[in-house]
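The next block holds one structure in the form of structure tokens; read it before the comments.
Only a single protein chain was left out; the remaining protein chains are all shown in position.
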């Protein structure tokens, strides 16, 4: 990944009916860590058969820093939900960490949300006018207040009524004092999967997660996706599913396949790894080049580079070594060192690159500044030619569905022609995957996916968000 | 790397004549982090032309956790040395963190050491009998006392006398109030390289490091190795070099190429990445197999797997995805999850492995338990055959030269035949690189390298260390 | 103070129109630390003349632990309010720390509260039924929601309407984006004082505080009390004052003089130190005794003991030395040490007590267990007689007006006769101040003061709080 700015979003997890609910949720979040590194939280439900009560713990930082054995031991109960967050709306404060919790008129409720509700500020303003008090700045709190305002109704009725008023992306997991609930927006922006797990003692539990890699870690079996527009829940009577009375265009996020999801997950019914190899294969067919070696920008560019090599028959090699000990921050020298910010992570190897015509494959290209530095380093290592291959179309527009993206004006593909970008980054050639190639790789179509970041076709009203 | 127990050792760094000495040392240690994650320390020398004085800072943890901007700003001066440590002798206490410092009769001195002095306990006992007081338990403190006992002599004379009495592995960097010194033991166990760096303002500095990857990060140029038996120093008069009056068999550690060093370093004059690809190529020639895909155990097995694929023409693929968000510790569920400890790091992919005859390449095999779990996971992911290829000979004996290894009795190759190991790990076949193939790959011979972990030919007396 | 259980309550502070508002609030809270040690918080208002905005910081612990220079520097603006808290209702969580803040329809608001609203749970339940979401468990949050529900009205109108619905004790300080407001309940339970301060540069500011000792520290001049039932505010137009449309019996807390307030404060128009000396003087007249020395239980018993000595002509001495290095917690030995818990704080001196008939003066007597231990220690130190004099009447009933008191059943004066208590604590005699003497000392009457803890005459309905 050659950019610092198309950031991950959030990950959610839920489990029903396992005495180790909090530990399994911890592990589920561990596997979903790539979806959010700012905060992590778990809420458990103890005594669901009687008057259940919630215990919760949230903290800023990585899952393994936030939770200790002691903390997990206090999170009692056999039902739990969890959340990892990368701040989308709302700044990085603990008050915005999720799951959010509240005591409603008839129930306790905890919510974990992946996505972004595009009409949240409209709903929020209305609620404030009606006298609601907001603690944080994130969009999910709006839903909490909508539920509270319907506290006189049955919870599932209030829930359905509320979520039908939301616009945008929401893969939600709820915990009440009796139920574990999953809701996915009618357009299906973000993934949400359902699984089953059998414990050592033979007890079956129901599990929910943003990605299947969480199931792999805890030894759960993937059953199916939660469908767009589905409201699914499990309680002591068993599993239930209904649909929202809303019909909207399908808009699965294609960027989940491009970058967000872990390569070992199955997302929207497709292996992410395979799709990424396809990106490389199709890209090789679309933009042939005469070269000696294909190298990835590690780690995210590896599958596409392997696909490119396979299709083009140009040998694959690890021309850039990634340093995995890089922390979240590092201290720069005062005098500039050339391409320093990139070098601390990525070290090109002369042994592989010297005298070679090099194809470099990266997953996407956002601002161009990192690619420019990488290419400089590759040339310093002795490459005679550098051909940049981007395994996605040009990114031309921000995302408003739960991803932290740069402003439109900061996206290089929006400001320059391909030729100018090629010159800017210092490559001998630059080629992107076509939008057609994108759909071909993912074995889908524009009707199924949201690719607004590539084509500006936003599948919802934007409620004034797209000012920039 | 399929083992938890052939641990890295230490890394050293030094720089003379750059106003940003402490920051460059920080960066050098950052690049050497893979050589030691237990503690990090820096000592700087301010005012070398007059009565120089030392400032030092050490802490437990990773380089980027130990040092902050504020700390680096207190480390004034244009000369510095640094150290990252993985405890070899001495437990994990801050008193054992390096560089060690002391005020001697005529000079201050700071020492950073990579290696292990095999006769340290003999020298130590003698010093205690003579009234020396030891603070920590590590072998390097012995050298400090040997220098102190020779405080009436000139420092370089005392130094030469002292290091000539040491047996074993020592790549040392010293800082006095006037000099930056490098010493490499006569057998050359551990690497130590010399470089030059030109700052933005055109000032040249002399740099020392365990590996060349540290030079790459700071933009320094690799000049040459510090030779076995060499005592090199730089002071206001310039650079100097003398030789110890000791002649011993060359014994460069071949395991630096097998596992310790970073693939993007040049060690003992050879590219580590290329040597590792050679391991794979030679292994492919030595042990042919009919298979559908070659996969590495990431990340350390990648170069050898690429070499194996190149030579065998069997396609390379990333059949196992590594999770890089794994912290140093994680909390296990109370009920066992099968192969859990491995799964948290490594997730095999059905999409790549299902229905395939799989060659798995790993850098070495120590206890066998991790390999067993990996193979289980690969089979669960649908592989029909699993052929294990180890890019090194069987490890049969512990290391006493600065590496934290399991006891002899814990090394599986010491206790079982290859056939039994193959059965134990559940592979269809198991092949190691031959010792001959090892030397061929590294383009050297038994005369140049220490391969005692593979062949039990220890190049020094062991002073009773090898009891187990 | 010989008890651990009639705990302090809260302290509030406010300042309008000083560029160092946050630092002066910090100092004001420092002076009010005795009123609450669990948490501390400050909210400042920046840019009051335009659209003012709040900055706030709260933490668990003492004022000097919660705030640093860096934190105070972020609290910009020339208006501020602050709060120190000892949990009365609501457990010790940061969510209950004050000032509480919210964004209302037309204004931001921050509240700092000393007291306890006895009908809070009734109001709270109603608000939850209406869909309000509560974050913490403290009674003040109710007021925030009452204001939010009236967001369509002018703020001062909504405020007056809301506070007129509250029952119980409330000395409140509010900060909106335009005003600093003080409200004192119509019965005047808790103190709240108004002052003026002239800065070095000659600028006058308006200050509010729970006690005058806060004014002394920052060099402000005490002007007057905020009157019971008064709503006072200051904004860019100047100072304003109105009265609530509520008429209730005066009920100033006499225990502020007995124990809560600092001796150097002027509370309800009287010097606390003088009142406490009066307690001792009157007590000496009421309960004469033949003795050799009068000693206080330090520090709270000192003024009354001086008064007792003055009136009785029995010499005053420091027979018990207090250790001021005692932390909030200490580790007890496993084997019991006699009277250990008291000894860690208080050490009686043989030199003063040996062979003497001793009068011990304490401010109040709650459970009796501490007094028992103190008397044991005094006897061990050689006293021949110990006469216990309590500078207040027997405490027979809990407080519901903002003080953390033991349950009724735990109050020894409720369960035993004076003679039995005297035997229980091991004194030769035990005398309390009479209720008449209490009013005489404080120069007031039952009509002005609440002395419910001494006489069970609660000046409000209790809304089911007094179950125990």
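The letters A, B and C name the chains in turn, as written, and every chain counts its residues from 1.
Note that a contact is a pair of C-beta atoms (placed from the backbone, for glycine too) under 8 Å apart; a residue touches a chain by one contact, two chains touch by 3 or more.
As the structure is a computational prediction, the values presented were derived from the model and not from experiment.
Touch, as defined at the top, links the missing chain to these shown chains in the whole complex: B, C. When the full complex is taken into account, the listed residue touching the unshown chain is C:349, out of C:107, C:137 or C:349. When you scan B:104, B:159 or B:377 for touch with the missing chain, the hit is B:104.
When the full complex is taken into account, the listed residue touching the unshown chain is C:317, out of C:317, C:362 or C:431. Between the chain not shown and the residues C:20, C:292 or C:385, the one that touches is C:20.
Seen across the whole complex, the unshown chain contacts subunit C at 20, 23-24, 26-27, 30-31, 33-34, 37, 62-65, 67-69, 72, 199-201, 213, 216-219, 262-264, 271, 273-274, 299, 302-303, 306, 310, 315-318, 321, 323-327, 329-338, 343-344, 347, 349-352. Residues 102-105, 128-129, 131-135, 144-145, 148-152 are the ones on subunit B that touch the missing chain.
Everything below uses one rule, namely that only the chains that are shown with their structure count from here on.
Looking at the partners of subunit B and subunit C together, the chains they share are A. Distance between subunit B and subunit C, defined via averaged C-alpha coordinates, is recorded as 63 Å.
Each chain gets a centre from the mean of its Cα atoms; for subunit A and subunit B, those two points are 36 Å apart.
The distance from the centre of subunit A to the centre of subunit C, with each centre set as the mean of the Cα atoms, comes to 51 Å.
The set of subunit C residues that touch two or more partner chains is empty.
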